[in-house]
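All protein chains but one are shown at their positions in the complex.
Naming follows writing order (A and B), and every chain is counted from residue 1.
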Amino acid sequence: MSDLLHILDILRPYVAGIALLSGGVIVLIGASGVLRLPDFYTRLHAAGVTDTLGTLLVLLGLILLSGFTLLSGKLALVGLFLLLTSPAATHAVANAAHKAGLKPRLGTIQNPSPDEAKGDAS
Amino acid sequence: MIFATSLLLMASMALMLVRLLRGPQLYDRVLAVNSFGTKTILFLCVFAFLIGRSDAVDIALLYALMNFIATIAILKFFRYRALDVALSRTRRRGEAR
Partner (left out) sequence: MGYALSLTVAMAVLWLMLSGHYDSTLLLSLGAGSAIFASALAWRLHILDGETSPYHKLWRFFVYWPWLLWEVIKANIIVIRTILQPDMVLTPRMVRVKTMPKTDMGRALFANSITLTPGTVSVDLDADEVIVHAVLKELTGKEGFADMAARCARACGEKDPVK
């Protein structure tokens, strides 16, 4: 039993590094999605990728690095705040756009160029 | 590893700035600011480990709350052009449940 714990303790920094790096890559993918996707409503989904899985992986890596301390508790609190507030903020932006009459592009979109749907800059 | 993650986060923040400057609609910009804030929070957490001081996590906690309130405040201002409007329509001020 203590051997198993010992092995887990040796593995911990590596798992933390993998979590951190994959979290960073997923945040970058989400950011590139916000650039590449064609209109406002589809960009919301790319931002959602960053808000959920990217946040979770980066914070998980940091918690694994810090071990069971007050710092890891604070990091978990940061994650809890982010996961509670990000859907509310996303819904607020989407609802404001919907109420203001911004129409989404529906149907099938192939190979969109990033700024195809140019609206009037309000 | 920590340094590489901070570089990745910086790169995605730069991409968010591009969307912030180019975004055709106001809502694209608000979304970019909000997403930039989320990445700033993550970067602050990573930064705490990078410089070996845990104080930056407290700043990240504060920033997480401020980011949310700022997004709501911007949206509310652009909808009503004022901030002293009640969000709830059914309950008025001083009215108990």
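Criterion: a contact is a pair of C-beta atoms (placed from the backbone, for glycine too) under 8 Å apart; a residue touches a chain by one contact, two chains touch by 3 or more.
Not measured: the values here are computed from a predicted model.
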| item | value |
| --- | --- |
| Interface with the unshown chain - residue positions in chain A | 26, 29-30, 32-33, 36-38, 41-42, 44-46, 48-49, 51-53, 70, 73-74, 77, 83, 86-88, 90-91, 94-95, 98-99, 104-112 |
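As a convention for this text, only the chains that are shown with their structure count from here on.
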| item | value |
| --- | --- |
| Centroid spacing, where centroids are CA-atom means, of chain A and chain B in whole angstrom | 13 |
| Sites on chain B touched by chain A in the complex | 1-2, 4-5, 7-9, 11-13, 15-16, 18-19, 22, 24-28, 30-32, 34-35, 38-39, 41-42, 45-46, 48-49, 54, 57-58, 60-61, 64-65, 67-68, 71-72, 75, 78-79 |
| Residue ranges of chain A touching chain B (in the complex, touch as defined) | 16-17, 20-21, 23-25, 27-28, 30-32, 34-35, 40, 43-44, 47, 50-51, 54-55, 58-59, 61-62, 65-66, 70-71, 74-75, 77-78, 81-82, 85-86, 88-90, 92-93, 96-97, 99-100, 102, 115, 117-122 |
